[in-house]
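Everything on this sheet refers to the single structure shown next.
A single protein chain has been omitted; all remaining protein chains appear in their positions.
And now, chain A:
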Amino acid sequence: MTTALATTTAVFTGIGVTAPNGLGTEAWWRATLAGESGIRPVSRFDASGYPARLAGEVPGFDPAEHIPSRLLPATDHMTRLALTAAREAVEDSGASPDELPPYSAGVVTAASAGGFEYGQRELQALWSKGGQYVSAYQSYAWFYAVNTGQISIRHGLRGPSGVLVTEQAGGLDAVAQARRQLRKGSKLIVSGGVDGAICPWGWTAQLAGGRMSTVTDPGRAYLPFAAEASGYVVGEGGAILVLEDAEAARDRGARVYGRLAGYAATFDPAPGRGGEPGLRRAAELALEEASLAPSAVDVVFADAAGVPELDRQETDALTALFGTRGVPVTAPKTMTGRLLAGGASLDLAAALLSVRDAVIPPTVNVTAPADGALDLVTAVRRGPVRTALVLARGRGGFNAAAVVTADD
């Protein structure tokens, strides 16, 4: 019994996207393959007084078009984006959660700060005007688990649910947790991450981390693996993915994008301890779980921190595993900025569509990696993609790796 549960195959059957270079999966994917970036000067607040002034903002998002009126006063911007992506993902999957046995479908998302912008507004009201000016909805609108909760309520997903908070690694950790729930008997889990805190409070928190690029040219600010790498640009959005037990998906004749064939998470050594960072080990363990050799990997979606030291660590991990220029490496997040907990989920979506369409999306703005060690994909590359490795590092020492494969 235990063995049967542990070998349950998790497959992706639905994708929903809200990204800085496209609202909706197909709009984003078209832009991504065309190399169209969504990085621009910040418009959501006046960033002129801050050292970093660029962001990836989801374009053309009118909340009233996507969110029921009753939810508008109760939701942060990023929750509205998450609900929009979740609806697209559930519709895309063709599943009818309300026809499944009660409590067999749930929600596991990744988050990093909850509804920061909403929280900032209410806290400002609290200290400038008093508690009577704070919305009753602040009680949950700020909360890390708010996207999971709102998606659960809206789609009637009352099964096992939760939230993962591991910064950028969260977008992979969430689907791994979703897979655990499938192995325990759930039929369908809505997963992934949509994040974003493009407001003064969120900006200050990111700036304090010391890794934001202060370059003001949108084409030069975020250049992972380049000699001129100067940090990253922050974005909002991400992807919501529907994971199903493969058998349950087959029984209802679902279209399957691919399998979650392997996953692993590791920690970096404690600060000051020295030793190799955990990224290579995460990738190795994920491949091992997928029973695949590095030579089977057709493309790596890199974490691509854009910080020279971190880029070098990732390059070292990749060359140790695949050899010099041993595997195509891409970072479509150069078109969106780093999306906090939404970033790796969006990379998973890109990996699944790479498999579907036999194409590798490009890394933009980086013309040549700092050293010649990586085969960085700087223009769209056509050809079959059967296996993709997605890497993600979260601030604080979190590493995660996921292997997605074609389903056959």
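Please note the rule applied: a residue touches a chain if its C-beta (ideal position, glycine included) is under 8 Å from a C-beta of that chain, and two chains touch if they have at least 3 such contacts; residues count from 1.
Basically, contacts and distances are computed from a predicted model.
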| item | value |
| --- | --- |
| Choices "Formate dehydrogenase subunit alpha", "ABC transporter permease subunit", "NADH-quinone oxidoreductase subunit B" or "Phosphopantetheine-binding protein" - which one is the UniProt name of the chain not shown | "Phosphopantetheine-binding protein" |
| Full-complex contact with the absent chain, from A:96, A:139, A:291 or A:367 | A:139 |
| Of A:27, A:47, A:71 or A:358, the residue in touch with the unshown chain | A:71 |
| For chain A, the residues touching the chain missing from this view | 68-74, 132-133, 135-137, 139 |
